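Take a look at the following structure, please.
Left out: one protein chain. Kept in place: all the others.
Each chain gets a letter, A and B, in the order it is written, and its residues are counted from 1.
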Amino acid sequence: MKTLLSAAAAAALLAAPAMAEVKVGMITTLSGGGAGLGLDVRDGFLLAIAQSGRDDIEVVIEDDQQKPDIAVQIADEMIQSERVDVMTGIIWSNLAMAVVPAAVNQGVFYLSPNAGPSQLAGPGCHENYFNVAWQNDNLHEAAGAWANETGYTNSFILAPNYPAGQDALTGYKRFYEGELAGELYTQLGQTDYAAEIAQIRASGADSVFFFLPGGMGISFLKQYADSGVEIPVIGPAFSFDQGILQAVGDAALGVVNTSQWSKDIDNPTNAAFVESFEAEYGRLPSLYASQGFDTANLLLSALEVAEPSDADAFREALRAAEFDSTRGDFAFGPNHHPIQDIYAREVIREGDVFTNRIVGVALEDHADAYADECSM
Amino acid sequence: MIPERWLTFAVLVGLLAVALGALVMDRPFTITLATRATILALAAVGLNIALGQGGLVSFGHAAFFGIGGYAMGILAHHAQTFTPLELGPLTITGTKSMPVIWLTAVVASALAALLIGLLALRTSGVYFIMITLAFGQMFFYFAISWSAYGGEDGLSIYVRNDFPGLNTLDPIQFFGLCFTLLCLVLLFAGRLMRSPFGLALNAARQAPERVETVGLDPMRLRLLAFVLSGAVTGLAGALFADLNRFVSPAMFSWQLSGELIVLVILGGVARLIGPVVGAIAFVTLEHVLGDVTEFWLIWLGVALLLVVLFARGGIVGLVARRGHG
Partner (left out) sequence: MSAILIIEQVLNGLQFGVMLFLMAAGLTLIFGVMGLINLAHGSLYMIGAFAAAAVAGATGSFLLALAAAMAAAAAAGALVELTVIRRLYAADHLDQVLATFALILIFSEGTRWIFGSFPLYLDVPAALSGPVTLPGGIDYPRYRLALIGAGLAVAVGLWALTQHTRIGIRIRAGENDREMIAALGVDIGRLYTLVFALGAALAGLAGALVGAIQSVQVGMGEPVLILAFVVIVIGGIGSIKGAFIGALLVGLTDTLGGIFLPEFFKLFMEPGAATQTGASLASMAIYILMGLVLIWRPTGLFGARA
């Protein structure tokens, strides 16, 4: 098992044989096609721990290979053998569903830096589960709200045919008030969207909403730009994040996307985060890096107040969310999911780097739709 | 070179010793790893019935593994949510009882193997490899879009299912259960190899015409082998789902079919204990290499290449001479 200590902790270990007192288990995706997201969450998280200067936090990091069965095993190992106090790191909803319910039922705290499946926000919510990113529907809901604000009345919507895709379209429709020019489910992992683009062209839509994470979004945007269809596109931040924008290139310029974070959110924490992340890792931080950073800072803020061994006090400290978030105001709702602003951003070019700029607030102090179903 | 029978005995005793040693040293995760190896071994023993004895290179055995997993997932899901499953006139309440789940998994995967076998066995060679792959992919895509049971997210079962008289959540007790099943299946597979059916199946692989001249139908022999093979792999699927307390379409993926083949060849094709050795080696490699480097899959690839190029007959072929003819 790889064990990573923060730089400060390593130095402290050399100076005096101090024992790590808090053990954090991070399960994230570090190999295979989805590794970029996990690397960003990990790097953001470790940056915050290093900046805290605390030498009593040990972070144990393991690669889940984006496979649910591997993630479950690592979780078992971390809980049974490593006896971690807090777990975090999972990127994908299906892995979170496999790991989180069992982990929190064994008394471990779980802080989600990325996935927010609706089950864990609604009936399956748990007092030891905190989501520091978003409930899965949030960014799609904001896209629907932004479409109203822009005056779109006839949207064409598409997403892959799997639960997160179905949630995305439901989320968009929950806030969007106009007509639907068309609704399409594509195949998971699909790489060619010529057929879908032809349907969009023929549909007479005034806007296109899409949720196609990872490589699917890159393919769609390149092909869409090349098709000459001029209908404006809107989508959640996942297809416009710092890691993949460079691969999309010009095709993404001007596209509006919704996000709870952006590099240009104006607050000192964010400015310091962007600068120090770039200095440390030599690349601009992404959405995922900011989530990893915020997750670590939430954890640090709670550790100032209580030890994880004192579960009730520690839980209260987490719930208070007394930390400076990179996204400004941040609070937890009754189901331990964020209440936060969600912005509309536009893709721009800065020199030879593609990045995002905020153009407005899509939803203010937005909570999720499942909080009522949660009884804690 | 030692006789194969001794090796079989030594490997099983070794596996049991690792689990018991981990219990004494209070290393529960090592027991979990041993359980994972045991279950993968069971799945590969199932594949080996078709592949080793029947010469049927199935690149779609993940279909049966997944069906076993979903049999567990669906039954336990209905039991844990207290929603009966309506199947036309039939109402099933769901269950958390392992024996019932195992039986369902075995019957369901045997039926699927019968259907797939009836169609796929019309072809042979590479075409058989590919048509089994195609069936696996069909199940995979079906499971992904089957939103009633979680689609790609899969299904979580919060508490492991029950076995009368045991606390299955205790790692060593669950290991014991899986280990016992593996031993029983090995006993069965060993008997099968030496039975008239096994001998005829072997003959049908090597000289189908001769088998026909003595009045046996090679096609029916192969079909029966394929069904038995699918049923055993399905049982392993149900156990695997219970180990993780989770099922997802990943159990149907073609990579998993590939991994099962890897286990069989790594250990030694058509050797009774081959798949078990392969599974133990694979789980160990996965665990040890993963700790050494982020790019451990490269070294796993290199290790597999070395086995193919320089250790024909797999690991068992290196250390044991063939037992019974």
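Following the convention adopted for this analysis, a residue touches a chain if its C-beta (ideal position, glycine included) is under 8 Å from a C-beta of that chain, and two chains touch if they have at least 3 such contacts.
Here the structure is a predicted model, which means the values were calculated and not measured.
**Student:** Of A:Gly107, A:Gly189 or A:Gly360, which sits in contact with the chain we cannot see?
**Tutor:** In the full complex, the listed residue that touches the missing chain is A:Gly189.
**Student:** Of B:Leu85, B:Leu114, B:Leu300 or B:Val319, which residue touches the hidden chain?
**Tutor:** B:Leu300
**Student:** Based on the whole complex, identify which of A:Ser81, A:Gln246 or A:Thr269 touches the chain you can't see.
**Tutor:** For the chain that is not drawn, the touching residue is A:Gln246.
**Student:** Consider the whole complex, including the chain that is not shown, and state which of B:Thr95, B:Gln137 or B:Gln173 touches that chain.
**Tutor:** B:Gln137
**Student:** If you put the missing chain back, which residues of subunit B would it touch?
**Tutor:** Counting over the whole complex, subunit B touches the hidden chain at residues 51, 57, 59, 119-120, 122-127, 129-131, 133-135, 137-138, 141-142, 144-147, 254, 258, 261-262, 265-266, 269, 295, 297-298, 300-305, 307-309, 312.
**Student:** Residue-wise, where is subunit A in contact with the chain that is not depicted?
**Tutor:** On the side of subunit A, residues 31-33, 35-36, 39, 161, 166, 183-187, 189, 191-192, 194-196, 198-199, 201-202, 214-216, 218-219, 222-223, 226-228, 243-244, 246-251 touch the unshown chain.
Everything below uses one rule, namely that only the chains that are shown with their structure count from here on.
**Student:** Whole-Å distance, subunit A centre to subunit B centre, using C-alpha means?
**Tutor:** 36
**Student:** For subunit B, which residues count as touching subunit A in their complex?
**Tutor:** 27-29, 32-33, 36, 141, 144-145, 147, 150-154, 156, 158, 171, 240, 244-246, 248, 250-251, 290-291, 294-297
**Student:** In the complex of these two chains, what residues of subunit A are touching subunit B?
**Tutor:** 1-2, 30-31, 62-63, 67-69, 72-73, 76-77, 80-81, 93-94, 97-98, 101-102, 105, 117, 161-164, 166, 187-188
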